[in-house]
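Written below as structure tokens is the structure these notes are about.
All protein chains but one are shown at their positions in the complex.
As written, the chain order gives the labels A, B, C and D, with residue 1 at the start of each chain.
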Amino acid sequence: MTGFVLRRLAGVVTTVAVASVVIFGALYLAPGDPASLLAGGNQPDPAALAAIRERHHLDDPFPVQYWHWLSGLLSGDPGVSLVLREPVTALIGARIGTTLLLVAYAAVLILTLGVATGVLAAVGGRRVDRALTVLTTVLMAAPAFVAAILLIWLFATTLSWFPVFGSGTGFADRIHHLTLPALALSGGYVAYVSRITRSEVRAELAADHVAAARGRGLPRWTVLRRHVLRNAAPPIVAVSGVTVAGLFAATAVAEQAFGVAGLGSLLVQSAARQDLIVVQALSLLLVTVFVVVNMLVDVLNATLDPRLAKEGAP
Amino acid sequence: MLDVRDLRKEYRGAIAVDGVSFAVPAGGSLAVVGESGSGKTTCARIVTGLEKATSGTVTLHGSVQMVFQDPYQSLDRRQTVRGCLAEVLAHHGRDRSRLGELLDLVGLDRRLGDALPRQLSGGQRQRVAIARALAAEPQLLVLDEAVAALDVSIQAQILNLLVDARAATGVAYLFITHDLSVVRHVCTDVVVMSRGRVVESGPVERVLHEPEHGYTRRLVASVPRPGWVPRRAVNRD
Amino acid sequence: MTALAIPVVRRAVPFAAVICLLVVLTAILAPWIAPYDPNAIDPLNAYAPFSAAHPLGTDDLGRDLLSRLIHGSRTSLAGPLIVVVAAGTIGATLAITAAWFGGWFDALMSRALDVLFAFPGLVLAITVAALFGSGFITPVVALSVAFVPVIARVMRAAALRERNLPYIEALRVQGFGAWRICLRHLVPNLAPLLMVQAAIGFGYAMIDLASISFLGLGLQPPAADWGLMIANGQPSILAGFPQQSVTAAVAVVITVVAFTAVAERLATRFGGDVR
Amino acid sequence: MTLLQFDRLTVAVSGRPVLRRVTLDVAAGEAVGLVGESGSGKSMTVRSVMRLLPAGATVGGTVRFDGADVGALDAAGLRRMRSRDVAMVFQDPRAVVNPVRTVGDFLTEVLRDQGTGRSEATRRAAAALSEVGVGDAMRRLQQRPYELSGGLLQRVVIAAALLTGPRLILADEPTTALDTTTQEEVVAILAEQRRLRGTTLMFITHDLELAAAVCDRIAVMYAGEIVEILPAARLHSDARHPYTRALLGSRPGAVAPGERLRTVPGVPQSALTAPPGCVFADRCPHAEARCRDVRPVFTGSAACHLLEVL
Partner (left out) sequence: GPAAATTITLVETTPAATGDVATVTWALPSGEPASLDPARTGDYSANTVGTNLCESLLRLETDFSTSPGLASGIVQKDPVTVVITLRDGVTFWDGSALTADDVVYSLSRHRDPELASYAAHVFANVAAIEATGALEVTVRFRKPDMQFVPDMAGVPGAIVQKAFTSKAGPAFGTATGGLMCTGPFKLAGWRNGARITLERNDSYWDAARRAKAARFDFVFLTDHSTLTSALLAGEVDGVYGAPVGSIAALRRSGTGTLYFGPSTETFSLGAVAADGPAADPRIRQALDLAIDKTSYVAGVLKGAGEPLRTFTPPLSWQGSPAKAVYDAGYAALPDTSKADLEAAKKLVTAAAPSRTDLVIATPAGDQSLLQTATIAQDAARQIGLTMTVRQLQPAEFAGLFYDPALRQGIDFIATTGYLEVPGALYYAPGFVLEGAPFNWTNYGDAGVTANLVGAVSETDPAKSAERFVAAQAVFGPAKLQITLAGSYNRLFLNKRITGAPASFSYISSSWAALVGAA
């Protein structure tokens, strides 16, 4: 097990390292001149531009620039936003709490609703299954921003149960504010996890060891809990892990629609403003979060099913 | 014709086959028997080139083909019988007209030529697999538990077919199996394997009637037969 | 991972097939069957309700919604189609070569795909589109790239499984070359799974492209694209004119569901075992 | 005394016949072998005792266990029967033991469900393991299925079956996945336990010789029907039904090496494709016109029109 964790950890480090090169390289190649951004809105004169380039190492060869960036990152300083003139750490710091909460909230919704409906569809008989199939189909095919507008219209404007926008202050108020964004964000993923759960649970229900467990006179609920769900858990956890890890970035649309200041909308806005420094740092952060969450999920899965920790296991 | 010397195969430190030697003369038939995990399949895969030995030599004069245990997975599920055989014939530069002969040889109705594997029974599939192997006119045919998955009545058909095919083509067999009665029926020589090693070998008659090695004795004794009483190893001697 | 197919009610499949056919026909015949020019504006007749002249009403500039929906089917189908075809081809090729050659090649490929996989699709597309220019092509290319690891992962697992089946080994014993076995046997046998993956990807691509349009980074107006129509109609929903968003959203949902249903059915039909 | 009774048991899955009028009495303490080729309905027969049939199965006729109609049991009664009275051993131990939980969990869960304390359950599980010849029982309890060989695992499954002291064991090809030496072990354990406890056994196998060695009586199944029932000791001498004879004759050991095996033409039928008359008619070398048209009735030992003639 220790060996497995170490191997996965090494994998995370390599992935992040490669990703950092990819991210930096892609943005290096992106059209547009960061110097003109730094120069402000006016028509800058060539001398001023040259000075700015000099100061920000923009004329250095790629490896040198990359090294500057990387050593800054490693020493905890990803730089200062080209547009907002704020340290990237401050920009991210101001938003990460909200995003974490939003993601956690959505993740809880996805896991509870997704798994619950999936299990229900698998064991609840034909009619329930069909009803849930229709529901998940529609949920999966409905973009988050469409869900957002419907939720706002129904719960915020018509019923006034939840606030329309913002991220709130204090825990209860934040939860109150983030309910609709979390719902809009999670809709499609709930359906996805529900589908996966349904098919995994069905596959597990058909397994011989489940029939055997029933044949040994174990109560239905015990069989469901200890044999079906327990065994269906690893693939469901794996899929949910990828989903939840991806949520950090997928928040963009929901944040945009609900005026919530989070990392997703910061990424979109920064990209739109060509604020490369922010985009680089944020992309790498999101990638790191993604691979780390995935690693945690793998480790969790390996404790659930030690076969997965064996060398050479897929 | 096949000469295997000092074969050794390791999988990440685990030794699957260790110092195995045997030989198959042209037109001969050698059985490989032994407990589960003793390395029989590993030997077969090395002989057919599906796997590389860690050390040791395999000398083979002529070509080799293989028939696998599971008739349900050893055919391409999208290919008709005819397509499957024609592909192999063409690949080996044989004439397409041999297709009919092959079907006859393995006792398959020619009308089944257009059938897909899923339309065939297990026995029929195994016939196709044998026909496919014979299409290349190999000098050696490796059969890895080729009849184990078949029903008794079908197994008999296939065994007869194998005997006939050997008579007709002069192909040699390397026959891997658990079933000693099959060994007696098809093979002239036998190699007994246990834990990756050859523990005993020789003519079938001799090995099965006067087993020398303890494992062989236990193996022979464990075959159900009239008057047989199963015993637990701990209780024996 | 299990193929995430929509558990279709079998009886609905012919119905879904008819819908697919209709959608495709609509896309092909759009200029001939649309009652109006999809871009002909009439600002004084904006937000017209359902009527005989405008069966679905008009949008914020008085354009006929039915005509826009009909014309919109073209890019709405073409975008996701390109994404799944490109990602499917690249993903399947990578997956099959990785599974076939194994060893360090497989390890390298898997790690590379992991890196790619770590960029969530929509975000990759958004960032790339924002930095490299919006439009039809950029998001489609970015999304194709983002879909590659998703498809490749599933396909690699399946290819590994398939590669170890005795029939492939039998072909190897027969002396067939790797290329031939891959192209003639592995690929056709994996095709049904690829098709299911593509069908699911199609739905996601459609939704993702719509989201990109919502953020203003996708296809450019006044193109009559469904995703764009949802996004453009969105502000007027609160004003009491939901037709544009609703009709386009319904078109997206129906198309996605119908395509997935039919693809899955075809896959089980021709491939037998999808898993 | 009859412990288990199949009375004209008919099973269909989604309208397709699987078992047809299976009638069989198993006396308490008796061992009955159920022999036949793939798809003949052996598993369905024993599964119907536990009501472990596939979804959409319809059952006709009755199965009685200890006089009680199994089909009429309520949920609690069914659970009681499954957990205390009847145990099942399946063909593939790997498929049957939950792969992600420990051997100990597998062995103790039924006892724990019945209210046995944890340490008591563990103690009994360890004892059961030792009884079936698994050494180092406490360590084995911590292990997971993939860490055990097939033979060991099958012993674990048998230990689990014995643990609750059942009156009937249904063993569905418990040795097919094992090699012959391990098969001998497993079969010996079953026989030994039966001797010790007087448990009733239904033993399914493809292997007539094996069945004859383990059982008192043998029932031969074909296409969803029992075609012959005969005492194990007289398998070779008294087999009357052409199918039983075909089975005996087609084994490689039945003829001298070098001779051709006596094969049966055609492929085994299933209950679904069986002809209207005798189920074996289309493969039977002796078949007459009436065999193809009229179903033979089971007369004491076999279902065949030609019983007197052959």
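Keep in mind that, in the parts below, contacts are C-beta pairs under 8 Å (C-beta built on N, C-alpha and C of every residue); 3 or more make two chains touch, one makes a residue touch a chain.
Everything quoted here is computed from the prediction, not taken from an experiment.
Engineer: Which chains here would be touched by the one that got left out?
Structural biologist: Displayed chains contacted by the hidden chain, ordered by label: A, C.
Engineer: Touching the left-out chain: which of C:48, C:181 or C:209?
Structural biologist: Only one listed residue reaches the unshown chain, and that is C:48.
Engineer: Touching the hidden chain in the complete assembly: which of A:50, A:100, A:164 or A:203 does that?
Structural biologist: Selected residue, touching the omitted chain: A:164.
Engineer: Decide which residue listed in A:72, A:87 or A:124 touches the omitted chain of the complex.
Structural biologist: Among A:72, A:87 or A:124, only A:87 touches the chain that is not shown.
Engineer: Tell me where the left-out chain touches subunit A, residue by residue.
Structural biologist: With respect to the unshown chain, the touching residues of subunit A are 32, 36-37, 39-45, 48, 83-87, 90-91, 93-95, 98, 148-149, 152-153, 156-157, 160, 163-167, 256-259, 261-262, 265-266, 269, 272-274.
Engineer: What subunit C residues would touch the chain not displayed?
Structural biologist: Interface with the chain not displayed, on the subunit C side: 39-41, 43-49, 58, 60-62, 130, 134-135, 215-217, 220-222, 232, 234-241.
We adopt the following convention: only the chains that are shown with their structure count from here on.
Engineer: Using the average of all C-alpha atoms in each chain as its centre, how far is it in Å between subunit B and subunit D?
Structural biologist: Averaging C-alpha atoms per chain gives centres 30 Å apart.
Engineer: Considering subunit A alone, which of its residues make contact with at least two other chains?
Structural biologist: none
Engineer: Thinking of each chain as a vertex joined to the chains it touches, would you call that graph a line, ring, star, complete, or other?
Structural biologist: Basically the chains close up into a ring.
Engineer: So, with touch as defined above, which chain pairs make the list?
Structural biologist: A-C, A-D, B-C, B-D
Engineer: Subunit A touches which residues of subunit D in the complex?
Structural biologist: Residues 50, 52, 78-84, 87-88, 90, 92, 95-101, 105, 109-110, 113, 144, 146, 160 of subunit D touch subunit A in their complex.
Engineer: With touch defined as at the start, can you tell me which subunit B residues reach subunit C in the complex?
Structural biologist: It comes out as residues 48-50, 64-66, 68-70, 73-79, 87-88, 91-92, 118, 129, 132-133, 136.
Engineer: Mind pulling up the subunit B residues that touch subunit D in the complex?
Structural biologist: 35-37, 121-124, 151-157, 159-160, 163, 178-182, 184-186, 204, 218-219, 221-226, 228-235
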